[in-house]
Every structure is written in structure tokens, then in C-alpha cells.
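The complex is shown incomplete by one protein chain, all other protein chains being positioned as in the whole.
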Amino acid sequence: MSATVVAASGGEPVGTEPRAPASKRDLWIVFWIFPTFFGLFGVIFVLLARVIPPPRPDVTTDQKVQWFASHATTIQIGFAAVCVVFGGAAIANGYVAYQMKRMTSGPTFAYAYMGAMAVGTLPGLLLVALCFSAATFRPDREPRISAMLYDLGMLSFNGSLGCFATGYLAFAIAILYDKNQIFPKWLAYVSIWQIVTEVIATQMWVSSAGPYAWNGSIAFWLAVIVFGFWLNCQGIFLKFATDRQPAGSRPAD
Amino acid sequence: MTNTEPTALTAEQTDHADRRQRGTHLPGDGHMWLMVLGDLIIFGGYFIVYMVQRAMAPAAYLQAQQHLSITIGVLNTVVLVTSSWFVAQAVRAAADADYERAVRLIYGGGACGVLFIGVKAYEWTMKITQGYTNSNEFFMFYYMLTGVHMFHVALGVLILGIVVRELRNPRRRRPSMVEQGATYWHMVDLLWLVIFGLLYVMR
Amino acid sequence: MQILAEAEELPKTTNIRTQLVALWIAAVSALILLIAYLAFPGFWPPMSPRLTAEDVAGFYRNHTAWIRFSMVTFNLCGIMLLPLFCVVVVQMKRMATQSQVFAYCYLSAVVSGATLFALADIFFAVAAFRPGRDPDLVMLLNDLGWMVFIAPVGMIVAQNLMLALAVYHDNGPTPVFPRWVGHLSLLTMFAMLPSACAMVMTGGPLAWDGAISFWLRNGAFATFVIVMFFAVRGAVRRQAREEGIAR
Partner (left out) sequence: MTATAAQRPHESRAITYAWAVLCAITIGSWWLSPGHTTHTASPSVAITTAVVLLGFIKGRLVIRYFMAVNTAPRWLKLSTDAWLFALWAAVLAIYVH
């Protein structure tokens, strides 16, 4: 097996000068950032920031202000922590792009994945941190403004669809053309589900209650279950890919 | 059924036939079946949520359902079932190594798929001009379910195109490839039958 | 550094030249940014989070011209620091004894980090756009601007962590960067880390105008950029000599 991998992609000789024996420690360090980051992400967003499960869209301005007031402390701790660790998203996505670069499908979609995900961090992760922090920063802020921050935060967090749909599409196509089997073919098919859930989630922009709202059974919960399954698969196969990568090899330019 | 005598079968084909007879042949491959079963489960989730929401306001849903045209629904179902017939026969033809017939049959299936999309687009246009938009909860489900399904149909047409391309190249034609495409296509059909039953027919 | 005459037209010579051009673009932009920084009245001293809405609105009303000048300059030149970080990526990919994985993750973090930097000046500039705006809204824009500017250090943390790890793993006979670049990178990272608290604090050294969140953070970043300019220039020169195109 390793013979095909080396022949097809990985085995570009790394310099000719004498060097230390090849080690895969760098790969493993970066790999472990993937589960660590997403674990922290889950804990922070569920337990502290209160963004998952999502607060209701169908409440009055006063209820939104009240909601911020009653969760202010955990929201503040949560999003301050997000500010420190959210670089992990860039590393996790960068590592996926790196493994995609080892595929035989050419670098195009590896770069597309990296670009789409790097852009997605701002609307999909940081903007909600900013809005909710700004709302809790001044409890006496004009209630209409806090209510707008509530909507802006939740919709940017749950409704930033295009960046991620582009990333999933790039991921799927790269896998389908790959002969090195860095990721299994079915994970590409499964990425199609992800795109479909993103398409359905568009409805949260027109629906403020019911199954298609940002906390709805279809637009949110089903999408989160699919995302969780997909992310776990991606992590597991990232580990297998790291296992199989020959020490001292690097992707082709 | 076929006019031409089948050409010599490859080892893969006789192997398939043998396993089919013993009832242990997995059509296509496991990757595709994992996708299909997962897709069925996800759609199952959508259907259940639809039923739960419907149970909360049955009268409103039934009233909205009456604005769908059953004639168009029946027409589209027959079109899609017929396309599945074409594709299923194409799988048999490919297993018999009768590739020209297989390609012709897949063209038939693809044409039905395109016709389905055309009818669906006409239906959407009619409903939107009549003022039934996604502000009504039933129509929200209608547009979402049929829209996601239409995305699957369009993807299916693309997949059938890939199957045709592989069948036309003597070095790449493999029965399992045809079966994979067919499995996906029949899933699209299967999901439509459920959507048809839930949106158009039930009371 | 003297490019050899016979190597004048080679592609690898062009590679060296473009890296040096990128470095100088970053250096000139850094100088312009420094001027803009000095010109922003909101930094001398940094505005307190405790100001009232009226005070904030009054501040933007009274200093409109300078705020506009400095923020438009930030807008125009802020991302021109990016070429410096891209040269770092090119140099990280040269590191002989590793898989290049750190370089890809570094690039990914650089791109995300740059988008944040590009956002902050817009909030400040919009706050100065209509001096008559409702003070509550001006304060909101001011809050958002300060928070984006100071608090989300995560991308720089990720970037510098990747750079430091890459330097420490580059243990061949001719390392691309000297080892102290790794130490500096980590040191900068730790100096900037606490300013994440600016999301929460309204006073004290960790608030966005505080000694740690403002002065230490920005001082550390400025020092890092300046030192990295020389460190990267050194690395590019060594690359030119190793590839036999310069003396």
C-alpha cells in the first residue's frame, strides 16, 4: 500500500543534503489540534456561550435583553475563550487542506477548501462572538440595539452558508478524483448531505419560528446531527491518513 | 428481450451473475449504499418532522394541500417511475454486455429525469404566480422537500451522464459502475414516491 | 547581497526577487501604518470603555478629520502586511526536514487573521462618517471596532504557534530560520494572549485601553513585525546563496 502512496504523490525526495531521520511528530502535533479544537469548540459553545442549543428567534426585544442578562457571565467567559482558541479552526482546516494536497486530484480543490474555510471563520464563528460580547459588555445598552445584536449574531453563526458549502463541495470533488484514497469515497458522498443541509438552512433567513427557524428541527437540529457525524468521520479518516503518510514525505508542489 | 446476441462476458460479469443467483450480490458498491442509506435516513427525518408539524394543524395543511395539482403530481410520478424502468433495464443490458442498448436505455432514463425537472419547474412557477409562497408552512415544506429532491434529480442526471461516458469507453465500462449510478437513481425515485404520498395524496 | 550575472534571468532568481519585493512592500506599509497609528486620536490615550455614549459621540464629532485619515489609511495599507507573512510561508515550505504541514496551517491562519484586521477600521470609520448619528449607535460602532481590533488574538496565536513549531522541528544542518525566531514567536504569542479579555473587561490592565491588552499587545506585535522583517530577509538571502545565485 505505502508503495502506491509514495509513487503517486507523497514521495518527492526531500532535499539531498544529509538530515535527521524522518519523523512524523510534526504531523501528529497538528493532527491532535483537530480533535482538541473541536472538543473545546463544543464545550464553549454549548456550556458557556449558549449558542448551541440556539436561543429562540421568536421572542420580544425585552426577552432578548433578559436572555443576555441572565447568561451574561457564561457568554463573556465563553467568547473570551473563543478569542484565544479559534485559531485552532484555521489549523484544523489547514491540515485537511494539507492532506487534500497529497491526493492525486491536483492542488486546485485543496486550495479552494482552505480559502473557503478560512473566509468562513469570520462570518461563521467570530461575528457571533463579537455581537454577543458587545451586547453583554453594556447591560444598559439601548434594548433595540441589543436585540439587533442578538439577531445579527445568531443569523451570522447559523446562516453563513456559502463559505462552508463551497468548502464541502471542494472536499467532495477532490476525494472523487483521488486515487490515493486519502479519504474514502463515501465521505465525498456524505459531504453532499452537508451541502443539502446548508441549502435547507437558507430558510432560516425567512422564517422566525417553526422547523425552518434558526433553532428549528430541520434547519438546525437535523443539520447539526449530520454535521456532527460528518465532522467525526473527517477526524477519524484524518487520523488514518496521518497513519499512512510515509515519514519524511511531503505533498507535491 | 434483446435483439443482439450478447458478446463475451468478462470474468467480473459472470461473477456478478453467479452471486446474483445465489442472492449475495451487492449492487454497485458499499460506498454508494452508505450514501443511499444515510440519505434515506436524513430524508426520513424530514418526513417525520413534516408529519409532526402537520399533526399540529391538520386542517390548515389539508386546505393548503388542495392547491396542489394532483394531475401534475401523478404525471411526474409516472415520468420518474418510467425513468427508473429505463435505468433498471440498462443495468440488465450492461450485465449482458450489450452496451449499446444500455447506453440507449440510460439516455431514455436521463430524458425522463430532465422532463421531471421541467414539469417541476412549471409547477413551481404556477404556484408562485398564484401566490403560494414559502410564507405558508405547508408550502414551505413543499418547496423545501421538492427543492432538495430536485437537487438530487439534477445530481442524478449528472451521474447518469458519467455512467454513459464510462460505458462508451471500452476500457472503462464496468457493470458495478452502472449499478452505482442506478442505485442512486432509484433512490431518487423512492424518495419521490414518499413525497408524492405525503404532500399530494394523504388527507 | 549581489545577484550573480549568469543567474540574472533564472526563474529561481525571480523567486528570490519577488520575495524581497514582498518584504519591502510590507516594510513601507508598516511605516505608513505607524503614521496612521500615531495620527489616530483614539490611541492617545486609548479610549476608555467607560466613556458614556455622549462622550464617545462627542469624540468622533471633534476629531472627525484625523479619524477619517487614519482609518482610511489603515483600510488601504493594513493588509499590505500580508506579503511579509506570505514570504514566511514560502520560507517555511523550504524547511528541509519536515512535511510542510506547519506551512499550510500557518497560511490558513494568516488568511483568517487578515480578514479580522480588515474589519476593525471599517467600524471606526463608519462611526466617524456621520457626526450627527445617534450616540448609542456611535458607541456600538466604537465598541465593535475596539473589540475586533484588540480581542480576537486566536489567529495570531495559531500563526505564531505554527511558526515556532516549524522552527523547532527544522533541525537539519542549514536551518531556514535561526532558533531565536521560534522563541520570539512564542514570546509574542504569550504577550498577546491576555488581550482576549478585552471582550469582557471594562477597566484595568486587561481592558481594551489597558497596559496589557493595548500597550503590551500592540507593542509586541509591532516589534515582532519589525524583527521578522530582518529575520525573513536573512532567510531569503541565505536561500539565494544556497541556490548559487548570489554571493
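Order of writing sets the chain letters: A, B and C. Residues in each chain are counted from 1.
What we mean here is this: a contact is a pair of C-beta atoms (placed from the backbone, for glycine too) under 8 Å apart; a residue touches a chain by one contact, two chains touch by 3 or more.
Since the model is a prediction, treat every value here as computed from it, not as a measurement.
S.K.: For the chain that's been dropped from view, list the shown partners it touches.
M.R.: Looking at the entire complex, the absent chain's contacts are B.
S.K.: Contact with the hidden chain only, please: which chain B residues?
M.R.: Contacting residues on chain B, toward the hidden partner: 1, 6, 9, 14, 17-21, 23-27, 33, 37, 40-41, 44, 47-48, 51-52, 54-55, 58-59, 62, 65-71, 73-74, 77-78, 81-82, 84-85, 87-89, 91-92, 95-96, 179, 182-183, 186-187, 189-190, 193-194, 196-198, 200-203.
Keep in mind that, in the parts below, only the chains that are shown with their structure count from here on.
S.K.: With chains as vertices joined when they touch, what's the shape: line, ring, star, complete or other?
M.R.: The chain contacts form an open line.
S.K.: With centres defined from CA atoms, tell me which chain sits nearest the overall protein centre.
M.R.: A
S.K.: Out of A-B and A-C, which chain pair has the most contact pairs?
M.R.: If we tally the contacting C-beta pairs, A-C comes out ahead.
S.K.: So what's the Cα centroid distance for chain B and chain C, whole Å?
M.R.: 53
S.K.: Where the centres are mean C-alpha positions, what is the separation of chain A from chain C, in Å?
M.R.: Once rounded, the distance between the two centres reads 24 Å.
S.K.: Considering only the defined contacts, which chain C positions touch chain A in the complex?
M.R.: 49, 96-102, 104-109, 111-113, 115-116, 119, 136-137, 139-140, 143-144, 147-148, 151-159, 161-162, 165-166, 169, 171-174, 193, 196-197, 199-200, 202
S.K.: Could you list, by residue number, the parts of chain B that touch chain A in their complex?
M.R.: Counting only chain B, the residues touching chain A are 30-32, 34-35, 38-39, 42, 45-46, 49, 52-53, 134-135, 137, 140, 144, 147-148, 151, 155.
S.K.: Chain C touches which residues of chain A in the complex?
M.R.: Those in contact with chain C are residues 14-15, 17-20, 22, 24-27, 29-30, 76-77, 79-91, 93-95, 97-98, 101, 114-115, 117-119, 121-122, 126, 129-130, 133-134, 137-138, 141-142, 145, 149, 245, 248-251.
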